[in-house]
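Quick one: the structure is below, questions incoming.
For this depiction, one protein chain was excluded, whereas all remaining protein chains were kept in their positions.
Let's look at subunit A:
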């Protein structure tokens, strides 16, 4: 019985610390700088917005690659 409790507590501690690490890392990166937008943004999630986000990332990668190429030349 006690072994089961022990295991549960260990798993609990490990899970909590994993979550805390993720939280700290994201907070330091600035993910919680704008709580207002984060809350409202959840309501805006749609396939179109996801597609737009993916397109934006592709555009960014392309622009950065192009700029680096120019710089090297």
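The working rule: a residue touches a chain if its C-beta (ideal position, glycine included) is under 8 Å from a C-beta of that chain, and two chains touch if they have at least 3 such contacts; residues count from 1.
Just so we're on the same page, contacts and distances are computed from a predicted model.
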The complex's invisible chain, by UniProt name, from "Branched-chain amino acid transport system ATP-binding protein", "Lead, cadmium, zinc and mercury transporting ATPase ))", "Sugar ABC transporter permease" or "Molybdopterin dehydrogenase": "Lead, cadmium, zinc and mercury transporting ATPase ))"
For subunit A, the residues touching the chain missing from this view: 2, 5-6, 9, 12-13, 16, 19-20, 23-24, 27-28, 30, 32-37, 40-41, 43-44, 48, 52, 56, 60, 63-64, 67-68, 70-71
